[in-house]
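The complex appears here without one of its protein chains, the remainder shown in place.
Read from first to last, the chains carry the letters A, B and C; within each, the first residue is number 1.
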């Protein structure tokens, strides 16, 4: 095991490569992932190394190939499905929520469904309303599904490897704005475990800020801004949206007594509400202020760059929200 | 206008009938809704009165006919789509979240999309994991969509009429366990408005209990149990899930200082978290206890009657939860 | 042996011609399904089956005929109307009843229910309650079979109504492009719930649909179990040999309503009568008697035996425990 500097995208490629080498029952399906190596180049070199039987270009038929992954998983394979833009999870939705997520349970726990669905989501690239969603809230309420969100190259690598080894359906949400983020990656890690909860990225005593995916970096940015004002923020990456476990966040709040949750989704129906609701019930007496949420507005995302930027939670807005709690 | 006693199902039929009489641009599409009048008989008499052009049996193709409703709405019609079981919203999901909900916004606010999607959901009838979901949480985070939930015959009537007259996409979630519930309905009401928030059904000073659909009746049941113990619960029907407006609930909590939210969905990703998060931020200083939620467990719904019953929030469980807050 | 009626241009080359033992087995399979379903109906009326149930009376020749053509390691996906497929594949009647009754001894521990009988060890990979939902899964199993290189195949059963939904389309296209060993078996009973096919589909011969995928296709009399068997055998042989998928349309009819107590009043009595005259079990019984494979008493004995077996299995299942609400459901959710 050696640590190597690479991008988030390269970390995804590496995780796929290592796990496909390790286990011949793994295979990956998706659109334009073979010779073209994926529109975001997340499948670079895979076709060449593993061949067309295990690296499969699919028709534009997300219901078909996502559903096929259930059939593969039931019969000895460990399929990985790449959804080019997370927004397209909508066309495969039934197969995920009514099929994949429920099949083991409905069988009485008698079958295993090791399936990974990787979806690349997120705003910030001016892709407009139908190509900028992180989309996790669509599936946040679906029992039987695990949902994890890597916010840096190391996590992209470790989480994807863990998801591939997991015997259950795991939705791995990757963020397109992070694709060229660089960071150290512990190449060749063999001791892999699924994350079971959040992760503290920066310690602080005054306020807890929780984010996911691209909002983690913005939260860290907010912490820097707050530091200049003498406020120490603890920044936590939620990492795991499903099953949700906020104990670490509640612990943090017991120390900081204030909570801000930052979510790249609309104000209703997202995980930030769950975090608030659960933390409130676990650490009610420790809260000095009502937990605040910073989210997208309650309308679809506009295309125009200035508008898109104005909608996204900025470090400034996050910092201001945190500061307001402390006043 | 006269008040008439009828079932929830009959109230739906009446609303459809009156609105289809009122506006010749309305039409309804769905599976087995013509001659067969709908599997839940929610379209009784419609084919006979309005003919096959306006009461349309569709192929089993929810993507197709739900998507068609967008085309109809853009060209002068006011389509109503019936989804037989709310669980099947999954197969039409993309058309709803990426198409219908976003189309007006993406046009720059230049088009109108008066669409009603009626879906019959809910547990309690031993229909097992794929036919018992209320499913609203799938769409709770989708801007551009309104979501309303009638919990009694009067609301079924008034809300559906309002939804049909609304110029926007409205998802009306009906509950199959309420179909034969009886109650007074103000037949022929012409003064119709979309509900914009919750509704207090029972006044009380000790604890606020919020529910939707079938959980409203169970919450009222809990209030009766609590009354026997000298606890006065205020029971609120959330009614409108999207856009969510909790002001009335926050007001109530400012009086009762305690909040229980009851939801027929998994503990993560549902509207009960939103209610808690929003109420906490609006009425933090008035809360004597951490708001509690009573939900389904975090697994798909089992078939066996005893198991299904054990999963659903019962009046006893709701009452016990409320009582625990007050201790 | 009298020459068998041709099911398609290929059916005269049935890879594994039936012996008389096979024929009796086929007859038993159909009778077993019928008696099971009749007992389900009685049990339903007694309050033992909860929610809803979808009987397959009338379809027995399709499940029995196709499944007879399979090997033990082949895969099958089917629907809420899936009792027949499970039984034809050897699911234990008692375990099936216990599931329908919501009991602990049910094949899914009582959490699945009538619409979701599954038995992975028998290749019964799943019963899908969402129309069309099982077809992509059958495609995945077909890909698995192709990759494994063991001449396995996958079968996806579905109804005429399912041929109109997106999942069907994507599945057939993928199977054809990838040349997968999948049999798409359409049980065309002319109705999707209460609506006749002519209201939902441009024609009544669904075999036409396969043309859009340039897929090998055959239409058979779904009430003639040997014709079904022959077509499935040929398609299976082709699939095992790398020849790709086949669409099999089996024309059949459901004797009862769509579900539960649906009296199916929406059907033309003449249509019902014509089809009831073509009961697949009666037809086969006559054929076997004419061939001298079975005599009247022998056939009656089989029916009696299986009726009694169904009744006993249901009785035992009804005595089975209710599952405990205190069990670890999360262990059933995640492996």
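Here, a contact is a pair of C-beta atoms (placed from the backbone, for glycine too) under 8 Å apart; a residue touches a chain by one contact, two chains touch by 3 or more.
Quick caveat, the model's predicted, so the values are computed rather than measured.
Q: With touch as defined up top, name the shown chains that contact the chain not shown.
A: In the entire complex, chains touched by the missing one are A, B, C.
Q: If the hidden chain were put back, which of A:63, A:168 or A:321 would touch it?
A: Per the contact definition at the top, the residue touching the missing chain is A:63.
Q: Based on the whole complex, identify which of C:86, C:124 or C:167 touches the chain you can't see.
A: Touches the omitted chain: C:167.
Q: For the chain not shown, which residue from C:209, C:256 or C:332 touches it across the whole complex?
A: C:209
Q: Touching the left-out chain: which of A:18, A:31 or A:174?
A: A:31
Q: When the complex is taken as a whole, what residues of chain A touch the one chain not shown?
A: 31-32, 34-36, 39, 57-64, 87-88, 90-91, 125-131, 297-300, 302-307, 310-311
Q: Take the complete complex as the reference. Which residues in chain C touch the chain that isn't displayed?
A: 164-170, 173, 176-177, 199-203, 208-215
Q: If the hidden chain were put back, which residues of chain B would touch it?
A: Given the touch definition above, chain B has residues 27, 53, 56, 58-59, 61, 63-77, 79, 94-95, 98-99, 103-114, 143-144, 146, 167-168 touching the missing chain.
Keep this in mind: only the chains that are shown with their structure count from here on.
Q: Quick check for the class: compute each chain's Cα centroid; which one is farthest from the centroid of chain C?
A: A
Q: Find the geometric centre of each of chain A and chain B from their Cα atoms only, then give the gap between the two centres in Å, rounded to an integer.
A: 30
Q: Starting from the mean Cα coordinates of chain B and chain C, work out the distance between those two points in Å.
A: Spacing between the chain centres: roughly 37 Å.
Q: CA centre of chain A versus CA centre of chain C: separation in Å?
A: Roughly 41 Å, centre to centre.
Q: For chain B, give me the residues that contact two or more of the other chains.
A: In chain B, the residues touching two or more other chains are 87-88, 90-91, 128-130, 297-300, 302.
Q: For chain C, write out the residues touching at least two other chains, lowest number first.
A: 110-112, 116, 128-130, 166-167, 329, 332-333
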